[in-house]
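A single protein chain has been removed from this complex, and every other one stays in its place.
Residue numbering begins at 1 within each chain, and the chains themselves are lettered A, B and C in the order written.
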Amino acid sequence: MTGPARSAAGALTRGRIAVGGGIVLLVALWEAAGRAGLADGFVLTPGAAVAPLLDPADRGLYARAAASTFRAAALGLAYGGGLAMLAAVIADQVPVLRSAVDRLAALANSAPWVAVGPIVLLVAGADAGPVAIAAIAVFFYVFVATARGLSASSRANHEWFTSLGAGRLRRLTSLQVPRALPLVVEGLKLAAPAALAGAVYGEWYGAERGLGVLLVNGMRAARPEPIWAAALVCAAGGLVAYGVLAGVQLAARRYLGATIAGHAVAPRGRGALTVFEGIAFAVLAIGAWEAWIRLGQVSPLVAPGPDRVWDDLRDSPGAYLSAIGHTLGTAGLGLLIGGVLGVGLAVACWWSRVVAGLTVPGLVLLAATPLVALFPLFARVFGYSGGTVVVITSFMVLLPGFVYTRAGLEAGLAGHREMARSFGGGRRALFGVVLVPSALPHLATGLRIAAGSAVVAAVVAESLIGTAGLGVDFTYAYSLLQMPRAFGAAVTIIVVSLGVFAAFGAVERVVHRRFAPAP
Amino acid sequence: MGTDAPLVSVAHVGKVFGGRRRSVEALQDVDLTLRPGALTALVGPSGCGKSTLLRIIAGLERASSGAVTIDGAAPDVLRSRGDISVAFQDPNLLPWRTVASNVGLALKLAGREPDPARVGELLRTVGLDGFEKARPPQLSGGMRQRVAIARCLVTRPRLLLLDEPFGAVDELTRRRLNVELPPLWQARPTTALLVTHSIPEAVLLADEIVVMSDRPGRVVARVPVDLPRPRRAAQLHSPEFHALVDEVGDLLGVDRDAPASGDAPASGGGEAADRAAGGGAAGGGAADGSAADGSAAGGSAADDSAAAGARA
Amino acid sequence: MGTDAPLVSVAHVGKVFGGRRRSVEALQDVDLTLRPGALTALVGPSGCGKSTLLRIIAGLERASSGAVTIDGAAPDVLRSRGDISVAFQDPNLLPWRTVASNVGLALKLAGREPDPARVGELLRTVGLDGFEKARPPQLSGGMRQRVAIARCLVTRPRLLLLDEPFGAVDELTRRRLNVELPPLWQARPTTALLVTHSIPEAVLLADEIVVMSDRPGRVVARVPVDLPRPRRAAQLHSPEFHALVDEVGDLLGVDRDAPASGDAPASGGGEAADRAAGGGAAGGGAADGSAADGSAAGGSAADDSAAAGARA
Partner (left out) sequence: SGDDSADAAGGTTTIRFGFNWVHDIEWASWYLAEKNGYFDQHDLDVTLVPGGENTPAVSQLIAAGKVDIGVSSDELQIINANKQGGDFVVIGAMYQRSPYGLTWLTSSGITKPADLAGKKIGGLQGEQPRLDAVFTANGLTPKYTFVPMSYDPQPLVKGDVDAITSYSTNQTISLGLQGVKTKAITFSDFGLPSYGDLIFASRKYLTAHKQAVSGFLAALRQGVDANVKDPSSGVKALVDGYGKDAKIDEKYAAAANPAYIALLDSDYTKTHGRLAIDPAFMADKVFKGYRAAGEKDLPDVGKFVDMSYLDAAS
């Protein structure tokens, strides 16, 4: 073996050793935290956390709970993911419906679980809750990934297909779908833990069994063991799903060629009709709501009509405005902290194989762990305060920030990298000249998803432990059965979330137009 | 042939690429007809709009003005029947499919029956036997372009649009292909438009040569190539051949400034001298015409000489 | 020149691309030295490993066996000083930068001072004035390739590696560039390796021509081109020039089957006939040498004729 070849192999080995080191570091930190009795002894050592799972008396209990939660998550992933893919295909194939489907997808992402949960439960029933919320939780990830993937084929390839008389459907099956596969799997990697989180959250709506039930009961009984054990099983399930999908992704890349791993492509442009369409969509949504109330003879106790919600909005705009301000402030702070951390970590990982090795195990764990399900755990560790809401939001943002930055840094075309190297550009130049511009489109997409997640996370966290904000307003009003106010808060959350989403969508489009022109 | 209704007619086509700050006029009032069964070559300086015109004919780009009809209808009609094949300047192969399946895919897209034998035969013809199972990223630039050529012949299209199909192919292979490919599409009469850099290649292959001007591209002249077919090497050394190469070269040169004369200090009377050189070369070719007769490549050698002389 | 220590030496370089199912041996025991200040041309059939060899020399690809040293060190040393410029077969422009800033970027990457004047001058030389602010997707194929050429000259590198830099450029522009570019790099003596399809181009530009065999690429011969510089058109019509084109063509032809003779049925004795044709054409060229003297392009016209004749 020649010198350079050996050093490359050496670098690879060093990388593997670093990953091993990262895992050891993670466990060691955990052990140390457990021994130090962090959070008043709430943090258990790994051994103590695993112990209940090994206890023969409880083994069956955890197995049943895991089976039930994993089943709900899998079903939710199948339904939500399937629907999302279908929606993305429809949006791609039927231009007339494109913007409507896009909006519906954004709506699915913006709809806060706190508000959706009760309605799902009231409409679909307690048994369907975990599956339904898991499906809602994955919908957006899969939709965005599929839509991106379907539009990732180069214009030149489309033209070749067109030149041979291939219709839309042919282009879809023979060109766009294969091209989309790696991106879809990437989306599923984020969706799988989200499905688990959704299932657990859904179980808080009165499920008979499941990891979520164990989490809540453990919390109420102030016993850390079942909480940690259930969280551990949950994270393990996420890790397995994540690992399997990473394997699939690797296989897909190998089969489809490494050349199509990344490479962002400009989303289809939207015209000046946006505002008009937005209004039309709102009118339609409100119409559907009114129709549901009237035709379904829905009790005002279950859901008020749009008119009553409107009255409440009109009567106390101040209350809504201050809640909006609070929630946006929290989400913004979380977005900033989490975003900077996520992007920074991704860059550090790119820069140093050792840093990557050390941090990746922790980040994979973070990615695979259904964070929403562990909000109570966060509250316990970080305390019941507004600060914890920001911490939770930051954590929710960190991951998309990291994942998309990482994907972006990998997306620089081989030809461009070589060009930069050939002129003597070092790593720093490569980074600044090729990688950052190539990563920007991905980053913009990640930012949009992260911003949406930040609002949703802030609202959920507020509803659990916040003192002000839209999440608080919703829960407060809901528990006192003040339905117009509760729904007013829910609608406001959705509107705020959509607004944030649209704002970052505009940023994304500008960045894409500049840095990912149609190839 | 002259009495046939044209298969393709391009009428007053103009194309302006509009940016926000600047716009480029790529084509200006282009008229063009392609006779059925004929091969028309399109020559012109780099950036003059050849690719753009080809894409407009294929219906892939919209003309800013004017219209294109194929068989009396919009390009889409013929295209949707899989009767057009385009070889783009970039090969654009699907990286996840093997070479053979990239070629086979064209049949499927055009709505033809799968025909592995034909696929194999074409790959052999373009010199890619043994690479049927390879994937495009594993090929050299010239090999990729040859896959694209095979891919576009496999469907036996009625209209063949070739955009510098031999740009990345070495001259030896190119000459071989120049000889071996035409019979493949002449078997079923195919109307073809070939964008090429090489005037001799154009004269060798075409029934008519359309010469375009520098940007904005206009049709400067249409030069019929009335050399008999099949074009035997002997004819290619004929004065008629060289006269044609000459003529086209002149037409191209007319619209251009005389090129810088580089390290030759005395550059006066370049154009006239060139023509003389071209004629001389042609004469030389003709003189040994009988000796070179056995070799088609020998014929095209003479073209190059003549072309270069004419085009200075 | 012969006494200089080589700037680049390639010793026993082999390259095997290994897939799981199949592996391709691209290069086999390649030895090569590039003399400082000399331009070496690399010719060989498509897919024979020319691009691969170039990339190995640039240190962008790892050889499977053997070693490359530049200036006595690994390629990375010279490269990291920005003293190597590569023009890839694909232009690889950054689509988000303007034409001018793509060219200017090379200066930045190579650690040179910004030099907008030089950038503008080079863009003018390659015929892209007026397109400084355009972005690569708005350019034609030939225009993109010309940007890549300008980009690679702008840094005044010590080692210039050119991979078919004129593949997508029309012949007229190509000839002009063939004449106008060499002075740009000869000003500061630059060692260059040029992969080209065109034997006459190789003879016109190179000090030495390295001929490679079909896959797996081996060096079949090294042909020194001892024609005096600057190469005036008159010399290009000389028998020496044609003998060289002839020789290289032969060397390439030797490793290949005689190309199919296409529609010329009697193909006996092709090779001998070709050589005769080449000679004839050369003679023709020589006969009007004085007339064509004023035009460099006229000279290269003759090359083509000779090359083609020799290479059939």
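Convention: a contact is a pair of C-beta atoms (placed from the backbone, for glycine too) under 8 Å apart; a residue touches a chain by one contact, two chains touch by 3 or more.
Values in this document were obtained by computation on a predicted structure and should not be read as measured data.
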Left-out chain, listing which of the shown chains it touches: A
Which residue of A:333, A:379, A:450 or A:470 touches the chain not shown here: A:379
Full-complex contact with the absent chain, from A:23, A:61, A:319 or A:355: A:61
Selected residue (touches chain absent from view) among A:42, A:292 or A:351: A:42
Positions on subunit A contacted by the hidden chain, ascending: 40, 42, 58, 61, 64-65, 68, 114, 117-118, 121-123, 125-126, 201, 203-210, 213-214, 216-223, 226, 298-302, 376, 379-380, 383-384, 463-467, 472, 475-483
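Assume only the chains that are shown with their structure count from here on.
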Approximate Å spacing (C-alpha centroids) for the pair subunit A, subunit C: 51
Multi-partner residues of subunit C (each touching 2 or more other chains): 90
Numbers and ranges of subunit A residues touching at least 2 other chains: none
Of subunit A, residues touching subunit B in the complex: 154, 156-157, 159-167, 170, 174-175, 178-179, 255-260
Subunit B residues within the subunit C interface of the complex: 17, 19, 21-22, 24, 43-47, 50-52, 89-90, 127, 133-134, 138-143, 146, 164, 167-176, 178-180, 182-183, 197-199, 230-234, 252-253, 256, 259-264, 266-270, 273-274, 276-285, 287-288, 291-298, 300-312
Of subunit A, residues touching subunit C in the complex: 2, 4-5, 8, 413, 415-416, 418-426, 429, 433-434, 437, 514-515, 517-519
